[in-house]
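Structure first, commentary second.
The complex appears here minus one protein chain, its other protein chains still in place.
As written, the chain order gives the labels A, B and C, with residue 1 at the start of each chain.
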Amino acid sequence: MNLADYRRAAGDWLRENAPTDDYPEADGIARAKEFMAKLYDAGYSGITWPKQWGGQGLTQAEDRVFAEEARDYTLPTYIFSIGLGMTGPTIVDRGSDAQRERFVRPLLRGEEVWCQLFSEPGAGSDVASLQTRAVRDGDDWIVNGQKVWTSVAHHADWGLLLARTDVDVPKHKGLTMFVIDMHHPGVTVRPLKDMSGRANFNEIFFDNVTIPDEHRVGEVNDGWSVAVTTLLHERLSISAGVGMGGQKDHPASLEALRQALDTSDPLVRDELVELHVRSRALALFNQRLAQETRAGIFPGARGSAAKLLLAELTLYQADLATRLVGPEAALADHPLARAISMAPGMALGGGTNEIMRNIVGDRVLGLPPEPRVDKTVPFKDLKVGTQA
Amino acid sequence: MNLADYRRAAGDWLRENAPTDDYPEADGIARAKEFMAKLYDAGYSGITWPKQWGGQGLTQAEDRVFAEEARDYTLPTYIFSIGLGMTGPTIVDRGSDAQRERFVRPLLRGEEVWCQLFSEPGAGSDVASLQTRAVRDGDDWIVNGQKVWTSVAHHADWGLLLARTDVDVPKHKGLTMFVIDMHHPGVTVRPLKDMSGRANFNEIFFDNVTIPDEHRVGEVNDGWSVAVTTLLHERLSISAGVGMGGQKDHPASLEALRQALDTSDPLVRDELVELHVRSRALALFNQRLAQETRAGIFPGARGSAAKLLLAELTLYQADLATRLVGPEAALADHPLARAISMAPGMALGGGTNEIMRNIVGDRVLGLPPEPRVDKTVPFKDLKVGTQA
Amino acid sequence: MKLVLSQEQQELRAAVRDFLRTASPLPKVREGYDPQVYARLNGELGLSGLIVPEEYGGAGAGMSELAVALEETGAALLPGPFLATAFAALALTQAPDKELQTGIAEGRIAATLDSTELTYDGGTASGTLAQVLSGGEADVLLAPAREAGALVLVAVELSGPGVTRTALDTLDLTRGQAKVVLDGAPARVLGPATETGVLDRLCVALAAEQLGVMRAALDAIVAYAKIRVAFGRYIGSYQGVKHKLADMHCKLEQAESIVRYAAWAADESPDELPEAAALAQAYVGRACFEVARDHLLLHGGIGYTWEHDAHLFYKRAKADEVLLGPPRNHRARLGQLLEL
Partner (left out) sequence: MKLVLSQEQQELRAAVRDFLRTASPLPKVREGYDPQVYARLNGELGLSGLIVPEEYGGAGAGMSELAVALEETGAALLPGPFLATAFAALALTQAPDKELQTGIAEGRIAATLDSTELTYDGGTASGTLAQVLSGGEADVLLAPAREAGALVLVAVELSGPGVTRTALDTLDLTRGQAKVVLDGAPARVLGPATETGVLDRLCVALAAEQLGVMRAALDAIVAYAKIRVAFGRYIGSYQGVKHKLADMHCKLEQAESIVRYAAWAADESPDELPEAAALAQAYVGRACFEVARDHLLLHGGIGYTWEHDAHLFYKRAKADEVLLGPPRNHRARLGQLLEL
C-alpha cells in the first residue's frame, strides 16, 4: 500500500473507531484495553515492530503518517505509553526470544500494562547510582528496595526493573535488568502526589520480591547497557510528542490570552508578541526536526535541545500568563493556577534542564566531558543520594 | 579632627586644587605627577597607609569621606591607580622594610608609576598557570616571558611581577613575586588595542631581564600567597569604585535616553523603566555595601556579586540603548557605538562573570568546590594555555 | 538613607525568627492558619501592634520594623491574617480609629483591607469583593466606599449581619482568600479614603514579605545543594547549579537593598516613597518568583512532589507577585513617577 492509501485508510479507521467524547479515560482501564485490542486488530499497534513478535513490520514513514492522522483525536492509550514507548522496544531489542514471545503481543494488544522502574529517591538524574538490590537465590533473584516517579504503576502488570547485583564494582558495572511481576505480594505501590495535587506517579516498594532468572533481560551486570536502550527510546518518544498540537487549548496560549486580556494595552500586546515569537520558534524547530527525520536525518541529541526549549517555554508561558491576568490567576480553580502548578513538570521529567544542556554540549557540540569521579570507584565506596 | 571637620577641610582643599577643566589628563603625565605631589603634601594620598612609610595612618572612615568629597571631581590620578590600589598595598603588607622605605613614599607622591604583571596570554582567569620564568643567577634573577592586559605599563617605572621559579612542583607552589624595573633594556612594552580601538592595555615582553634578589617580595616559591594579597586589594579597589557616580554622563543612562527617545511610545517607556529598576537595584546594593563597610561589616566576597552585576548592567544598558536608538547608534562616532564597543570590558577585566559566580557560590554561599585536577600535578606535566 | 539594620531591628528579627522556627515550622504551615500561633505572635511579640501608634497601645514603630517582621513571616510562610492586618493597620494610619487600632494592637482584632469600592448608604455597605486577602480569618474589613460623592474608608464587621463569606481555594496553600458579599452590612465611616501613601506602603510591606520568601527559598536550595549527590559529587559543586545559585544570591542582595531603602523612605523621606514603593514591587515581586521557581527546579524531581516544601514557596511567590494587581501596573506607575 502506498503512503497516501495508508493515510486514507488510517484516517477512515480513526474516524470510525476513535472515541469522540471529551474524556475517554473516564470509563477507565477496561475501555482503554478494549480500544487497544481494536487498534491492534486493525494493524495500528506496533506499526514498526517486527512482524515475528506481533508488530506490523512497517517503516517509520507509516508510523509517522498514523501519528499525524491521530493527532486530532485523544486516543485512550495513555496507560500503554510506557510499554509502547520504552519497555516494549527494550524487550524487542534486548530480550530473549522467549521473553519476546511471552511479552510483546499482549503488550501491543493492551492485554498487559507495563511500567518502568529505574529512578529512586537517591538516584534521579544519576540513575546508575541506584540502590535497589537484587540478590541471586538459586534460579531466582530476591529484590529489596524502592523506586519512584513511576507512571501508571497502579495499573501495571509488569515492570522493567533496573537493580544492583554487585556493589564491589563501579556503579555502571553492577546493574542488571529484570521483568518484575507487579502483582507479586512483595510489591507495594503508593501513589505520589505532584505539586499540583494530582497523583500522576507512584512510589514502589519491594520487600523480598522473587523474580525467576528467566525474566532477566540481558546479561548479569550488563543492565546499564540495556537501560541505555530504554532511555534512548524514552527520549525518542518524548521528542516525538514534542510540539504535536495540544497547545491551542492551553489556558496560557496566545489564543486563550487574546480572549482574556485587554490587548489595547501596548505592553500586553508586546508580551503576547513575545509569547508568539517563542512558541513559533520552538514549533518550527520541532517541525524541522520532524522533516529531517522523514528525510532520514536522525535528530539524535538535538532532540534534547527541543526538550529543553519545551521545558523553558512551558514555564515561561504559564508565568507570563499569570502575570498578565493578575490576582484571579491565583485562585486554585483558575486554569492558569493549574498551569503554573504543573509548569515545572516538563523541566523535571525526562531529564532536568541541566542534564539536557550537558547532552547538547557533549553530544551535539562535542565539548569535552566533565571529569568524572564516579566511574571507577566501587559502588560501595561511592557517595550517592543525599548525605552530608 | 572629627569627621565633619575632616570632610569640610577635604572639600575646601578640593575646591581650591582639583583641576576643573574637562580633560585633566590632556596635559599628560607631568601634570598628573604635579597634582599627585600636591595631594600628597596636603595629606590626602595614602590616607589609611601607615605613617611610618609615608601614609597618613588614618582610618577607613576618613578615606571614605575623602572619596565622597572627591566624587564630583575628575582627579588626574588614573596612572597611579594600580600603584595605589594594588601594588602599593602589597608592598606595605608583604614587602621588606627596605622595600617599603624605597618604594612607598615615591609611589604616594606620584614620583614613580607602577604596573602589575600577573596575567599572560595562556593564564587569564587561571593566573597561577603562568609561564614567565625567573631563574636564579647568583644574587640576581633572570626573567624571560610575556605578560598581557597591563594597564599604564607604558608610563610605569616599576612593575609587580609574578613569575615561575620552579616547574617541578604544583602550579601554585612554584611562583615568586618580584619588583621589576620597567626601564631595564630587556623589557619591551607594546600597546594592545582593545575592541573599541583604544590602546588601554599593553603586552610586555621580557628578554633576559635581570632583577636583584633584594627586589624579591616574600619568600622564593611563596609568590602565590603574595599575589592573593594583591588580588584582594584589586577586588576591593574595583568594588570601592562601583556605583560611585559617573553614570549620569553615560550615553546609555536613563537621563540621556530620556532626551534621545520618544517616550510617548509605551514600549520605549517600559524599557526605560526596566533600565531604571536594574540601575537602582545595583546602586542601592552598592550603597548598602558601603554603609555596611562604614559600620565595620566587611563585604568580602559579596563585592564579587556587585562586580558581576555591574558587568551585566553595563552590557545590558549599552545593548538596550542601541536597540532603542536604532540605526544611527551603529555609526562609529555615535556615543552609543563607543558604549557598545566598550561594554564587554567590565565583564572581562578583573575576573570574568564565570569567575565571579564561582566566588559568590564558593565563598558567600559556601557551596562545595569544583574538583580540581590542577593542584597536585607538577607544573611541567600540567595542561595550560591553549592546546588541543 | 539607611540600608543597614540597627541593633534593635536585628533583635526584633532574631526574636520573630526564633519564635516562628518553633511555633510555626513548615510541616505545621501545611495545616493552615492556627489562631493560637497568631495570638502568641501578637501577645508574646506584640507584632500586630508594631506599627500601631503608642497612644493606642502599639509600639509606634515604622515601616522599617514592619519590614523586618514581614520578612520573617514571609520566610516562614506563616499562614493567617498577619499581612492582611498589617495592610489594614497601614490604612488606619491615614484614618485613625481608636477602637480598631487598639484591638489590632492587643491582638484581639484581625483585619483586612480591600480596594473594591463599596456602596454606602446610611450606615450600611453593599458590594461584592471577589478576592479578599485572609477574608475568611479577618474580623473586620476595611474598604473604600462613596458617601455623598466623596470616597471614605469604611469598616465592616465580617461576622456581622449582611455579610456572606465564601472561602476560596487558592493557589497559595499557606494563606487564604475569601469572596465577601455585603448586602446592607452595618458599616462605620472611619474618615476620608485618602490614597496618600497607603498603596505605596502596601507595596513596601508586600516586598518585605517577598524578600523573606526568596531568602528562605534560596537558603533551602543552597542547603540541599550541599548534601545532594549526583554522579559522585555534591550538586552544588557543579557550575550549572552553582552559577544559578550565585545569580539568585545577586537578586536577593538587590532585593534586600531595595526593601531597606523603600522602608526607610516610608519612614523618613515621604517624597521618595512613591518611586521607592513602585521600584520595590517592580523588582522584588519578579525576583521573588524567579528565585522560588529556580529553587524548585534545582531540587530536581523531589521538588515537584506535594510532600516537598518547594512548591509552597513557589506558589506563595506567584500569589504575592499578583496580589496587588498585574505587575505591569507597578511598572507603569514607576514610569509616571519618573515622568517618562
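We adopt the following convention: contacts are C-beta pairs under 8 Å (C-beta built on N, C-alpha and C of every residue); 3 or more make two chains touch, one makes a residue touch a chain.
Keep in mind that this is a model prediction, so the values were computed, not measured.
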Chains in view that the hidden chain touches are A, B, C
Using the definition of touch stated at the top, determine which of B:G28, B:P50 or B:G197 touches the missing chain.
-> B:G197
Which listed residue (A:K51, A:R136, A:R258 or A:K380) would be found touching the missing chain in the intact complex?
-> A:R258
Can you name the residues of chain B that touch the chain not displayed here?
-> 119, 121-122, 124-126, 129, 148-149, 192-195, 197, 265, 267-268, 315, 319, 322-334, 337, 340-341, 344-345, 347-349, 352-354, 357-358, 370, 372-374, 377, 382-388
For chain A, residues touching the missing partner are 254, 258, 263, 269-270, 272-274, 276-277, 280-282, 284-285, 287-288, 291-292, 295, 297, 302, 305-306, 308-309, 354, 356-358, 360-362, 364-371
Note that chain C touches the chain not displayed via residues 238-240, 242-243
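We take it that only the chains that are shown with their structure count from here on.
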Mind checking the centre-to-centre distance between chain B and chain C? Centres are C-alpha means, answer in whole Å.
-> 42
Residues of chain C that touch at least two other chains are 226, 233, 238, 241, 328, 331-332
Contacts with two or more other chains, residues of chain B listed in rising order = 270, 371
